[in-house]
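Written out below as C-alpha cells is the structure these notes cover.
Missing here is one protein chain; the remaining ones are kept as they sit in the complex.
Order of writing sets the chain letters: A, B and C. Residues in each chain are counted from 1.
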Amino acid sequence: MSLDKEDLLRAYRMMKTIREFEERAHTEIMNGQIAGFTHLYTGQEANAVGICEHLSDEDAIISTHRGHGHCIAKGADVPGMMKELWGSSEGLCKGKGGSMHVADVDKGILGANGIVAGGPPISVGAALAAKIRKNGKVAISFSGDGSVNQGTCFEAMNLAVVLEVPAVFVIENNYYSEHTNISYAVGCDDLKARTEAFGFPVFEADGADFFSVYEAAGKAIEHARSGKGPAGVFAETGRFHGHFVGDPQYYRAEGELEDLRENSDCLKNFRARMAETGEISAEELDAVDAEVMAVIEQSVVDAKAAARPTPEQVTADVYINYGAAS
Amino acid sequence: MSLDKEDLLRAYRMMKTIREFEERAHTEIMNGQIAGFTHLYTGQEANAVGICEHLSDEDAIISTHRGHGHCIAKGADVPGMMKELWGSSEGLCKGKGGSMHVADVDKGILGANGIVAGGPPISVGAALAAKIRKNGKVAISFSGDGSVNQGTCFEAMNLAVVLEVPAVFVIENNYYSEHTNISYAVGCDDLKARTEAFGFPVFEADGADFFSVYEAAGKAIEHARSGKGPAGVFAETGRFHGHFVGDPQYYRAEGELEDLRENSDCLKNFRARMAETGEISAEELDAVDAEVMAVIEQSVVDAKAAARPTPEQVTADVYINYGAAS
Amino acid sequence: MAEKTMRDAINEALHQAMAADDSVFVIGEDVAGCNGAPGETGTVGGVFGVTSGLYQAFGPDRCIDTPISESAIVGAASGAALMGMRPVAEIMFADFIGVCMDQIVNQMGKFRYMFGGKSRCPAVIRFAAGGGFSAAGQHSQSMYQVMTSFPGLKVVIPSNAYDAKGLMLQAIQDDDPVLFFEPKVLYQEACEVPDEMYTIPFGEASFLREGDDCTVVAFGQMVPKAAQAIDALEAEGISCDLIDPRTSSPLDTNAILESVEATGRLVVVDEAPPRCGLTADIAALAADKAFSSLKGPIKQVCAPHSPTPFSPELEASYIPDSSKIIAAIKGTMA
Partner (left out) sequence: MAEKTMRDAINEALHQAMAADDSVFVIGEDVAGCNGAPGETGTVGGVFGVTSGLYQAFGPDRCIDTPISESAIVGAASGAALMGMRPVAEIMFADFIGVCMDQIVNQMGKFRYMFGGKSRCPAVIRFAAGGGFSAAGQHSQSMYQVMTSFPGLKVVIPSNAYDAKGLMLQAIQDDDPVLFFEPKVLYQEACEVPDEMYTIPFGEASFLREGDDCTVVAFGQMVPKAAQAIDALEAEGISCDLIDPRTSSPLDTNAILESVEATGRLVVVDEAPPRCGLTADIAALAADKAFSSLKGPIKQVCAPHSPTPFSPELEASYIPDSSKIIAAIKGTMA
C-alpha cells in the first residue's frame, strides 16, 4: 500500500479535479446555467479519492445524491459529467440523469442516487456477483450520517454479513443530513459502534486527510477482497457548501464554515504533508492545479456548446427491447 | 412489582387460555374448519403474558403474524377471536381480518400484523402520542428473531431513541424465521448487543419462564413509563408447532420438539414454581385448567354457530365516510 | 382576503388547525430544522417551507423533526392517529413513497377494514409531487395515481392555493387517512385565499370553465394548463367544461358523467405516465357509464411511458402542455 510519486500526483489531481468541478458547478448554478437539484461534494474530496485509489474499473461503487466526487474519483469522464449537468444529449447519461444520477457502469460506477440509502442494497448485489464469480472484486457503497438511519441501509449491512460478500460500507459523517445534526438524527452515541454491531469491522479515518482515508480504506477493502466478508470505513468530514446550492445554512455555528475551509481542507493538508516529506514540490502541485483548472474550464466551454437533446429522445432507453407492442 | 395470588392466578389463566386457544385452533385447522394462514403461539405464552401483565387498556401493543397470544394476553375477547378465526361476521374484526389481523383498538391492541416488522413503526407513533400527552402510557411492539432484520424495525428503534418516546421493543427469539435459523439470518453474533447499539437498554429473559419475562418486562416498561425513552426485552423462547399449521419442520433437530415441550413449557414451569413456593396449589391450577377448557370449548361451539357475513359487508368499513361520491 | 401562494395557504391551514386542536402535530424531516445543530432550531420549516413557523408557534412536541426514516415517519403518524392524535406527516417528495409504501398502503390504509371497522386513523401524509423542476427520475413523480388504486386511502391533489387551504383543513379534520399531494411547481402560484378557516369537502369537483363541446378533466398542475388550452380554443369557437376533481379518491364521478353526458366528449389530463393512471381510470368510467352520450373517442393526455428525464428540454416535452391538450380536444371531434 505504499504510494509512489505517480500515485500521489494522481490522488492530488483527483481531489483537485473534484474541488474545481464542484466550485465551478456552484458558480454556474448561481449563474442559472445548471438546472435541477445539485449537492456539492466540496470539502469531502479526500474520502472519495482515498477509497477509489484502491479500486479498478471492475470494482463497483454506488454513490449518493452527493455523487460528483465519488464518480470522478472512480474515473467518470469529467467533460461528460459537466455536459450531463448541463443536460446535454452528449452528457454521460445523455441528459437523462443529471447531477443525481451520474453513472458509468462500464467504469464500475453504478450511479449517484437520488434516494437516500438507495445504494447499499444494490452494492450488496454487486458484491454478491463478485463472490459468486470468485473474482476478487469488491463493491463499495457510500452513505452519509443521515443515510445510515434508513432501513435499507441496515438491511444491506446485515445481508452482506449473512452472505459474506465483499461489500464495503463507507460512511461519510459530515455531521449534517440536510439541516439536521447527527447528534439528533442518530439516536445512539456512537454510530461507528452501532455499525460494527452488525458484525463487521469498521475502520476510522480523518476525512480531511487523504492518507488517513487511504489507509483505513486499504484495510477495509483488503478485508473484503480476501473473502472475509464486508467491512466499513467511518470518516469524519465536512462539507464546505450548503446541503444543496442555495441552502441558507442556518444550522451552522458562527465561523464554522471558515474553520472548515481553514483547518479541514484536504488539499491544504495534502500540500502540507508534501512540504513536510518533500515527495512533491509546491511547483509540481501548482502545475497540476493549472492543468486541472484548464480541464474544468474547457469542460464548461464544451458543455455550453454541446448538443441539446431533442423531444424524440424522451422515450429512448427506457428498455433495451420493449417488443413489437405498445 | 410483587405478584399476589390473584395476579398469579390471572397470569396462569392467561397462559393456559393462550395454550388451549392455540391447540384447539390447530385441531380445527387440521379439521378444515378454519381458513387462511394461521401461525400458532404455543410454547411462547410466557412472553406475551409476562409483558402484558404490566399493561392497562390505555397502553398499546402491536403484534405480528403470530398474534393470538399477544392479543389474548392484552385482553382481547376470546370468543370473539375464535369467531374471527372462523370468519364470522360476529368475529372481533367481523371476519374481515382473520388470524393475521386480530385487533381491538379500544383495548390497546393495534393488531396482529401480516407484514413482518410492520408493527414497530406504528408502536413508535402510539408511544409518541403518549409522550405528547404526557399520560405515562407505553407502547409495545413484538418482533421475532427474523423480523429484526427488516429495515422498518431498525428505523423504528432509532426513531424511538431520537424522539425519546415510551416504546418497548420486545424481541422473541424462537430461533427460527419460517424455516431459517437465527444463526444464519442475523449476521452478527449477538442480537441483543446489536439492538442495544441503537441506544436503549435491553433486558434479557427466559421466555419459558413467566417470572423471568415479567421481571425483565417490568424493568423495560418502567424505564419507558418514567420518561427515559425506549427500552427492549430480549427473550429466548421456542414454538411448539411449525411456522404455520402444516409446516413439515424439516429444520428441526431430532428430538427438538419433544425437548421443548418437556423442558421449555411455561405452564409446567409455572406449576413447578408454585409447587415450590406453595403459593397456589395444584388443585387450584387444575380448576383453572378446567375453566379454561370450558371457555375454549364453548367458544368453538359459539364460533361454529355464529352468523356468517353477507356479500354487502364486503364494502363496509373501508372508510369512516367516503362522501357522497363513488 | 389577500393573495397567497399555495405554500402560504397550506402553511396557514396548518397554523390554524394546530391552534384550534391540540391533537394536531406535524412530523417529518426538517419540518422544524436544525435540530441538534449549532444554529437555531426551527429555522427551516420543511425543505419547501410549508411548515415554517410551526416550531416557533407550537414547540418541539408539535413540530417534530425526524431522521431519514420514511417508514418510521408514516408509522409514527398512523400509530399516533390510532391513539387519537391528528398528525400531519411530511414525506418531502412523493417519490419517497417507494421507501414507505407498506406503512401507507398495507398498514394505515387497511387498519379500519381489517379491524372490522373498529379503529380510526385520522393521519394526513403530505408530499411534494410532480415534475417541472428538472429533478429527474426519482424526484418528479406524481404518485397520486398509484395511491388512488389502494382502497382505504383518500387522495387529494390541490391545483390552487384556495383549494389547498380548504382541502388541507378538511384533510386534518377527516377521520380517515388522507394522502395530500402538493404539485411542487404550484407552491409559488398565488390566488385569493380567505384568512379564516374553511373546508372543501372531498369528492366534490370544482368547475373552472363551462362549455358545450367537450369535457376536460385535469389534475394538479395540469389544471392551469388545461384552462390555458380551453381559453385558447375559444377563439376557434370551441367551448369546454373544465373539471378539477380535487380528490381522486373519492372521485366525483357524478360531476364528470353529467358533464360528459352534456358535451358528448371527454379529454382527461394528468402529468403521470399513461399506464393504469387517472386518465385511463376516468376515460374507462365514461366509456362505461356515459357510453350512449359519447360523440367521439375519449382522449388521454399524459406523459409518455418513460421515467422523468432530467434535461429541461426533455422534461418540457415530457410533461403535457396546453398544445397537447388542444390537440386532444380536437381529437375528440375528429
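As a convention for this text, a residue touches a chain if its C-beta (ideal position, glycine included) is under 8 Å from a C-beta of that chain, and two chains touch if they have at least 3 such contacts.
Values in this document were obtained by computation on a predicted structure and should not be read as measured data.
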- [ ] Taking the whole complex into account, name the chains on display that the unshown chain touches.
- [x] A, B, C
Task: Contact partner of the left-out chain, one of B:62, B:160, B:186 or B:220 - done: B:186
Task: Touching residue (missing chain; options A:17, A:47, A:143 or A:158) - done: A:158
Task: Residue, one of B:15, B:40, B:55 or B:117, that touches the chain absent here - done: B:117
Task: Residue of A:34, A:128, A:205 or A:235 touching the missing chain in the full complex - done: A:128
Task: Missing-chain contacts mapped onto chain A - done: 60, 62, 91-97, 101, 103-106, 110-111, 113-115, 118, 120-132, 139, 151-152, 155-156, 158-159, 162-163, 316-326
Task: Interface with the undisplayed chain - residues on chain C - done: 71, 95-99, 101-106, 109-110, 113-114, 136-138, 145-146, 148-152, 249, 251, 272-273, 275-281, 283-289, 291-292, 294, 296-300, 304-307, 309-310
Task: Contact footprint on chain B, counting only the chain that is left out - done: 35-37, 84, 87-89, 91, 93, 95-98, 100-101, 113-118, 146-147, 149-152, 176-187, 249-254, 256, 308-311, 313-315, 318, 326
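We adopt the following convention: only the chains that are shown with their structure count from here on.
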Task: Label of the chain whose CA centroid is most distant from the centroid of chain C - done: B
TODO: Can you check how far apart chain A and chain C are, centre to centre, with Cα atoms defining each centre and the answer in Å?
DONE: 35
- [ ] Starting from the mean Cα coordinates of chain A and chain B, work out the distance between those two points in Å.
- [x] 45
Task: Approximate Å spacing (C-alpha centroids) for the pair chain B, chain C - done: 39
Task: Multi-partner residues of chain B (each touching 2 or more other chains) - done: 151-152, 155, 158-159, 162
- [ ] Please set out, as single numbers or ranges, the residues of chain C touching at least two other chains.
- [x] 66-67, 69, 71-72
